[in-house]
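Only a portion of the chains appears, each positioned as in the full assembly.
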């Protein structure tokens, strides 16, 4: 595997790109921390499922845009490389990183213990995560809040949608425990967009989703007339940039870069632009997810 | 007892449309039969009911919580048109691989050679048995298994270089389709009367030639309709390639939906595109079927235009009685 | 029983029947002879409404084939009525058309059970009797592909007889039979005629026509060239065409 990655770097690159990126690379403060092959190449290939506004999505010109993309740009500046986004669905992101097609995955992926360890007990699978954002959950309801929901406890007795396998689903299950006999009717869907469609069809009374996404829906869905976010951000969990375990050097460089953009303020600027300040972290970490 | 009619065979003029042949006695010159056709009141009622239901459905959809203006705007959007083109491309290429390889597999499977038939059987079993998405992912990530594509001296490159999303999707869809096409071709081949094979053998034709010249052309009649199905199915199945980022129609719909949150509208736009593609294919299929129907019945089936004309006339109350009716 | 007046039939631009006039009486064995392509099969198919005529009148047992007459207007029959007309007309095809997915016995039982709603037991009993009559009692369980050509045609005859029709149409019924069995079949047919069965037989067996036929029509190129008693037509043909045909056949 590691051999393969290296081989990959050696082969793909040919002269022209190298010279072009070199100049900019030398001026970047953290360029020397990157693995040699990436420095030579001047490009970090990022896998991302680009269908999760506002974190990452295709803009009108079919170019990736969103929080993750802008954070990557900021990281690129301090690392002196270009972050190149490649679109694929979740499964392919992980597979592509494992076989060297991409270097990292940056796709609003929540950092969890299980993902760090993989399916085996010896923790050989999985990946390392460089945490760069915190997404709490939020409650999204129909405009006008017909069920008068303000806190999680108000959800008891309602139909609530959440995306499968996310922290939001866990949150829903925990709330359920507190409801007693007045149970929540959960609606677990595969994509966040499906949950939100359920809110629109009134099948669901509320959706628990990532805070920035909820905010984006409040502002944009149906010209901002369909939904609203109620209450505060709940229980934020870290997002991580996934890096193959065989590439600790890259992981550490990324961590340093995240810390650098937090320190120099470009991180805050990006979040401000996307109204996602609530997800800001103060300190770069690795594998902070539980 | 019979009327001992006595007619000269040659000088009875053919009875033309006028039905008035001067040389016959007056009792014996009917024109084309004029008859009141069976009145299909049920058809009229049925048609009205169907139209009524359709109107209701259209109204319900028009009133639904769907922003039709968005659909109207986006239908001409170049992004979707481009996606449709990519979909068309991968579909046609994959189907070509599927049909050719499928025909070969079908012949192999029916071969008395146990090696050939086992290989074909195993191929069909494996490729029909595993989900296409898994196959797509496997091809795209083949470097997990083979890091290099090494064809000896001719060619050697990193597998990830070779396996672009297009190549991976093409291989996965084409090879998978071949397994399905093999079964379809087998059914077609088996539907041809064994007397045909015997006649060909008796003329000294060998197995291969008999298959190509005699059996397959006759099998086409049975093969084409399900192949049309497969083709149209492939238009949609090819959308699984979005998993590896191949930018076809479905991916465009998804991207649009996730950006604008107009999920349903995005899906309606791509559905309209798919319908358009399907329509084009169906028309092609129709004429292909007509071509292979030659010789199978005494007259060719009518073209849609002829059919329409005939159907309209069947609504008319009085008509000249024409073609075969059963 | 069957009356044709100036019957015309064409396929597209090809005129196959160009004004057929003839009358078949009750209990008559009526033979149709003529060269290949003269339209004999087509005429038989018109009687059974498998083809619709383009001109003239054609009636069976006083009823127009495929039409109802009311005043001076003709009304097309509904499918149900056509089926009812056909029920009384048995037909044996030139190429058998047995149902390949059924055994010989099931082929013969099919119509009585499905069309007349007879009980299986009754139908089965009659079917076995009929198969015996055509000499195939021991092949009742065979599928058509397991029978030789001659055996298949005999099953087809038994199948038509099973509906106990008033009129039987035979389209070269013996052309696939070997000579030995032709006699048996002719016996069956003669027996049927005595039971009041009317039969129209397209045949090239002049011997049969002479022996059994009550009337004979010589057709050529879609018209009736000569008609009369078989003895007269075969023994003393009037027309050149008939003479030349018979000279080659006899």
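Note that the chains take the letters A, B and C in the order they are written out, and that residue 1 is the start of every chain.
Here is the rule we go by: contacts are C-beta pairs under 8 Å (C-beta built on N, C-alpha and C of every residue); 3 or more make two chains touch, one makes a residue touch a chain.
Fair warning: this is a prediction, and the values are worked out from it, not measured in the lab.
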{"item": "Chain composition of the complete assembly in this structure file", "value": "A x1, B x2, C x2"}
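FYI, only the chains that are shown with their structure count from here on.
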{"item": "Central chain of the complex, centres being mean CA coordinates", "value": "B"}
{"item": "Whole-Å separation of chain centres (CA-atom averages), chain A against chain B", "value": "44"}
{"item": "Gap in Å, rounded to a whole number, between the CA centres of chain C and chain A", "value": "82"}
{"item": "Rounded Å distance between chain B and chain C, as computed from the means of their C-alpha atoms", "value": "41"}
{"item": "Per-residue overlap in chain A, given as positions that touch at least 2 other chains", "value": "none"}
{"item": "Sites on chain B at which at least two other chains make contact", "value": "none"}
{"item": "Chain C residues within the chain B interface of the complex", "value": "5-6, 8, 11-12, 15, 18-19, 21-25, 28, 30, 51-57, 67, 73-78, 214-215, 217, 220-221, 223-228, 238-239, 241"}
{"item": "In the complex with chain A, residue positions of chain B that touch it", "value": "65, 67, 79, 137, 140-141, 143-144, 147, 158, 160-161, 242-245, 247, 251, 254-255, 257-261, 263-264"}
{"item": "Chain B to chain C touching residues, read off their complex", "value": "1-9, 12, 14-15, 19, 24, 28-38, 298-299, 321-325"}
